[in-house]
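Structure first, then comments.
Every protein chain of the complex appears in place save one, which is left out.
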Amino acid sequence: MRAVVYRKPFEVAVEDVPEPKLEHPNDVLVRITSSCICGSDLHMYEGRTAAEPGIVFGHENLGVIEETGPGVAALQVGDRVVMPFNVACGFCKNCQAGFTGFCLTVNPGFAGGAYGYVAMGPYPGGQAEYLRVPFADFNCLKLPPGTEHESDYALLADIFPTGYHGCELADVRPGETVAVYGAGPVGLMAAYSAQLRGASAVFVVDRVPERLAKAQSIGAVPIDFTAGDPAEQIKGLTGGEGVDKGVDAVGYQATSGHDHSKEEPATVLNALIESVRPTGALGVPGLYVPSDPGGVDEAAQRGQLLVSIGKLFEKGLRAGTGQANVKRYNRQLRDMITAGRAKPSFVVSHELPLGEAPDAYRKFDRRVDGYTKVILHP
Amino acid sequence: MRAVVYRKPFEVAVEDVPEPKLEHPNDVLVRITSSCICGSDLHMYEGRTAAEPGIVFGHENLGVIEETGPGVAALQVGDRVVMPFNVACGFCKNCQAGFTGFCLTVNPGFAGGAYGYVAMGPYPGGQAEYLRVPFADFNCLKLPPGTEHESDYALLADIFPTGYHGCELADVRPGETVAVYGAGPVGLMAAYSAQLRGASAVFVVDRVPERLAKAQSIGAVPIDFTAGDPAEQIKGLTGGEGVDKGVDAVGYQATSGHDHSKEEPATVLNALIESVRPTGALGVPGLYVPSDPGGVDEAAQRGQLLVSIGKLFEKGLRAGTGQANVKRYNRQLRDMITAGRAKPSFVVSHELPLGEAPDAYRKFDRRVDGYTKVILHP
Amino acid sequence: MRAVVYRKPFEVAVEDVPEPKLEHPNDVLVRITSSCICGSDLHMYEGRTAAEPGIVFGHENLGVIEETGPGVAALQVGDRVVMPFNVACGFCKNCQAGFTGFCLTVNPGFAGGAYGYVAMGPYPGGQAEYLRVPFADFNCLKLPPGTEHESDYALLADIFPTGYHGCELADVRPGETVAVYGAGPVGLMAAYSAQLRGASAVFVVDRVPERLAKAQSIGAVPIDFTAGDPAEQIKGLTGGEGVDKGVDAVGYQATSGHDHSKEEPATVLNALIESVRPTGALGVPGLYVPSDPGGVDEAAQRGQLLVSIGKLFEKGLRAGTGQANVKRYNRQLRDMITAGRAKPSFVVSHELPLGEAPDAYRKFDRRVDGYTKVILHP
Partner (left out) sequence: MRAVVYRKPFEVAVEDVPEPKLEHPNDVLVRITSSCICGSDLHMYEGRTAAEPGIVFGHENLGVIEETGPGVAALQVGDRVVMPFNVACGFCKNCQAGFTGFCLTVNPGFAGGAYGYVAMGPYPGGQAEYLRVPFADFNCLKLPPGTEHESDYALLADIFPTGYHGCELADVRPGETVAVYGAGPVGLMAAYSAQLRGASAVFVVDRVPERLAKAQSIGAVPIDFTAGDPAEQIKGLTGGEGVDKGVDAVGYQATSGHDHSKEEPATVLNALIESVRPTGALGVPGLYVPSDPGGVDEAAQRGQLLVSIGKLFEKGLRAGTGQANVKRYNRQLRDMITAGRAKPSFVVSHELPLGEAPDAYRKFDRRVDGYTKVILHP
């Protein structure tokens, strides 16, 4: 079958690879109809990870079941399904507690697995014609048959739940004010989720005019951090008080407000600590890594950053971190899409055939031609 | 009246000061029967704060009401009461939400007030014969009349709720395993609280044999961090898994495991991150400050520490910080004491008349003669 | 001053009564600008309670502070404020826990107080020119100065928080389906609140076409219970499953679906139990009373009804009941109004001068001329 294969830094190709087969009674095979390119795919694409050539990318997958293993109980051939990017067993201590992003079964020696991602277990990605899904009863979320809402449902695999997770970690409640740092796809999904949860005002911080315009288009207040300290701007707009809650949708690759070419890995975290009022909370779905050989200094390389812990404590802030437990949210978010209450596809910039993946990666990596969120349709 | 007055670094004196008077209709005057010396008093005592000579110390106060203002509704002369160390109004946005440690009313320009503490508002301390208590209906917790459980109830002003707060921030639940760093009074109260909440095992990390023995005496597992990396010891005792939850009862004055004379302000925080299993949570009642002129380096001086944020994120940990909202817990903890379910006074080492305060401060500061927790009885 | 005074069943009059005075240091006097007539006022109006002639009605009050007692700390003359219908002290065990509808201080011998209501304490109502507000710092919620959003803010005293409380009791979460029984003002506020909290679909059950139309106008699905068993209708619209959560905004004066003149006091409760799926939850802000001399049978007269407890248990449902703790919600709901995120005044049918109160009561009681929610402007 055809699949998007990583060849070397800054190069992927659409190649013939062996079709996946059922390997376990609880597996299903899914014929992929939509698979998104994620910002985190670019970490591998840019060669900043230990990803080896040959890996098939794609952890945001939606499709139709082609074949079911004999242990599968609740799924049938022909079911349209979307899979969380996390591969999870459904029965380990963490899965049972709802922490499906930290499954102890699927990736021995580590808490958490994913499709098509370096170090996340033996699960080829779904930017391909077919995908094998293990523990299928647990990992497949059924969708209404047909093709309706395809681009909305596709976002249930990762970025919509991930943005929502940011709000959950920050405990965003009706009536509250929220600051979201980062207006990329995840940041926009966090801002959108905050609104769905009843926030009274959402501030979105970025520097790219198109992104800020997108945030504004959904009713958020855009904050351009190149125009002045973002925390001060936010305080100015909240009577000096700051916001109730904050979401970091940027992570460790944050850059300086003064010089965008310079990484300042803790700058967003520390700006958030300034932006949020005492007693507030932070949700951190943005990625921080325990080892970053390309880090700005020796401490950053081992995953340690200078955090304003004194201010965090003085304000009595709470913080939640980590990758989204997609399974915890995707059912309800699906229902909101189906009912017409949510339409997250406003972030999708391009829908392309699989064959255009190499070009799409190139342009998305350079952020040119408006490439912000690409869905591939194999 | 007689009161413990700060004179200069390493010197307090018992002096005559003017008796407090009712200043507002909601005030009461309390005749102090017990007032504890707190580890945080030593920060002022050692001259590491901006505390000016003349300040009366004492934020852990219990006594009997002598006089009530005309606005007071639920208290009467003769009532035995204990006051949270936090001064709070009871009606601001933060107090209403239960964050009484971050009251917006009592210390204008800052979120939070306290008795007898630098920068925490105009409230003299209670290491004295009398104390003025503002917003008395809200701040006074009634106790059974008499003198029973005096040394237990006195701990309701601060360290018992503060230890409990660590467990609340870490969301300690029945059956879980918990690591507490620090076996000082607050650490012991955190360990004890974890047990009261149903923890299946509690590990307490320290280096002082007497403290570790105290932890062991209540059924906790002592971990001597000078005997080897404490996170590794804890993992070894939990099948390699680490604990479910962790409490930092040390704060920024943590010292190196190798050289106790050397401050390593982030060492406990980072050890906790190592000790707690993925999906776990940290409670941080231990103090971190946004400005520390005596800090080990320039970053520490402005309250920024090198935190293992990458590991924190990879594990998906949550963390809660800040001083205890005593009022949220003191009623229930009082009821546990009254019912004989809790007896926190096991941490009290000395009960002394007010006149011995200077000596007690000296010895407590040097940790000699077993001085760990002193209650003064004016 | 002029005030709406209860004279006898089915008769109120606007009369001269003595102006209230400050009685306690923590009181304020409020010049009322808006005071709503509530459905629960009709219980007294219709003579079904022990209300004595002479009582001044009005528990939904908004106005401007005219005078402050010497104990008041955070309010000033000229502040525009809205008061919860519950009178609460702010410091008793229940208030501190957020249960301000069950204050133990303000109405000795009973848990809870209110303005202008029989058996709810010595607090004249606010359908008058002036109102005395006790424990004012706690009970007054400040509003932006001026007159903007007056009719929205006025609903913060009772029905908006009460509807929201129904959703809170039922634990309505984003993406869920919700059934609300009753499309009166509280039912509509519950449906509206469910939407603000992110419900994916809201079903509203009633029999009055105008009310159902109103529900539909905000995007809810109207269910006419005279057209067939409402639980069956709801199941039919949810694939046979039933809704996730349900709200009873009717209470004990529910009437038969077949004969609207016949009271069936448990019919809504039992219909809700049928309507909600296993594992769901019910919020019951609709009033049930422990003593109802006019009840349909001897059991109903002592507040006991035949509840489908077997089905409730089999489904594992949870239920929350009781009057709203307005103070828990009014701040956030105010912020939603101020930010333009909520506009609850869509339920207001009439805004009238105080002098028209007698006529308004008459028409509202008969539900004629579209009288559904009246705001009086003294």
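The chains carry the letters A, B and C, assigned in the order they are written, with residues numbered from 1 in each.
Assume a residue touches a chain if its C-beta (ideal position, glycine included) is under 8 Å from a C-beta of that chain, and two chains touch if they have at least 3 such contacts.
All values reported here derive from a predicted model rather than from experimental measurement.
J.: Looking beyond the chains shown, say which of B:93, B:197, B:235 or B:343 touches the absent one.
T.: Selected residue, touching the omitted chain: B:197.
J.: Pick out which of B:175, B:353 or B:370 touches the chain that's been left out of the picture.
T.: Considering all chains, including the one not shown, the answer is B:175.
J.: Decide which residue listed in A:74, A:118, A:227 or A:339 touches the omitted chain of the complex.
T.: Answer from the full complex: A:74 touches the omitted chain.
J.: In the full complex, which residues of subunit A touch the absent chain?
T.: On the subunit A side, contact with the omitted chain comes from 24-26, 69-71, 73-74, 89-93, 96, 98, 105, 135, 137-138, 327, 331.
J.: May I ask you to list the residues on subunit C that touch the chain which is not drawn?
T.: 94, 97, 99, 101-102, 111-112, 169, 252, 266, 269-270, 277-279, 284, 287-292, 299, 302-323
J.: Write the list of subunit B residues that the hidden chain touches.
T.: 173-177, 196-201, 331-336, 338-339, 341
The rule is short, and it goes like this: only the chains that are shown with their structure count from here on.
J.: Do you know which subunit A residues sit against two or more other chains?
T.: Residues: none.
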